[in-house]
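The structure follows.
On to subunit A.
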Amino acid sequence: MSLATAIRSDLRQTSPPRGTHACRALLRRELLLAWRRRSDVLFPVLYALIVVTLFPFALGPEDALLTRISGGVLLVTVLLAMLPNLESMFRGDLEDGSLEQMLLAPQPLALLVLVRVLTHWATTTLPLIVVMPLLALLLRLPIEVLPVLLIALLLATPLLALMGAILSALTAGTRRSAILLALMLLPLAVPVVIFAAGAVAAAQSGLPYLAPLLWLAAALILALVLAPFACAAALRIAVET
Partner candidate 1 sequence: MNIIPLWLHKLSSPPVFYRFAGALRPWFLWSALILGAAALYGGLVLAPPDYQQGDAFRIIFIHVPCAWMSLFAYFCMAVAALVAMVWRIKLAEVIAMECAPIGAAFTLITLITGSLWGKPMWGTWWTWDARLTSELVLLFLYLGVIGLFNAIEDRRRGARAASLLALVGIVNLPIVHYSVLWWNTLHQGQTVNLIGQSKIAPAMLWPLLLMVLATHLYFVASLLARARVGLLAVEGGKQWARELIAEKADA
Partner candidate 2 sequence: MHDFLAMGGYAMYVWPAYAVFFIVLAWDWIAPALRRRELLNELRGRMAREQLRRQRAAQSNTQQEGASA
């Protein structure tokens, strides 16, 4: 079901469709598209797996060393595996015109963008997090640290996805947008990585790890509220000719 059809079916009512209807329509469309391309889920997972296996080859398989670096390596790997998907977040919509449909919709663009970004995160990055226990095993991450790592990733990755969405909207349609997105996202990702890695490192040393996780949660809430507006502004700029 295309987005236009979904919104048109709502338009048969006499009053303009409510935001929730549009969100549901958009959600259905996103999940349907992701299901049709379900093999795409494997790419970031395979990428992360390959990168993770490179480290023991590069640094030697000594357990103690791997344990020390595993938390940080896993975080950076997830960040890098997110990049290609972030870059193409809006490109497909820009090319086939659905982006203009979204801009013209009577519902607030920020709301539609939020649904888009969160479903994008759920279909591309959540599989990565699901595979995390396997990757943690490969890098000898202590089992007690794994829950902290998972929570840190569940907080950090949507935050990165929201920031990446703004940048993806800004670079949509430009040449070399992949490299440009990476160059722009990495400085913004630095504090997120600092806090997430800090939580994992603290858990690994037996120190309290709640504070960095709370910082991440606060940042995520702030981003959930503000990033959709910035992203909507960026999309409007991107669509101008």
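Quick notes on this one:
We take it that contacts are C-beta pairs under 8 Å (C-beta built on N, C-alpha and C of every residue); 3 or more make two chains touch, one makes a residue touch a chain; residues count from 1.
These made the cut because all candidates are chains of the complex that A comes from, given by their letters.
Note that this is a predicted model, so its numbers are computed, not measured.
For subunit A, the touching candidate in this complex, among 1 or 2, is 1.
Residues 163, 166-167, 170-171, 174-177, 180, 183-184, 186-188, 190-191, 194-195, 198, 215, 230, 233-234, 237-238, 240-241 of subunit A are the ones touching candidate 1 in the complex.
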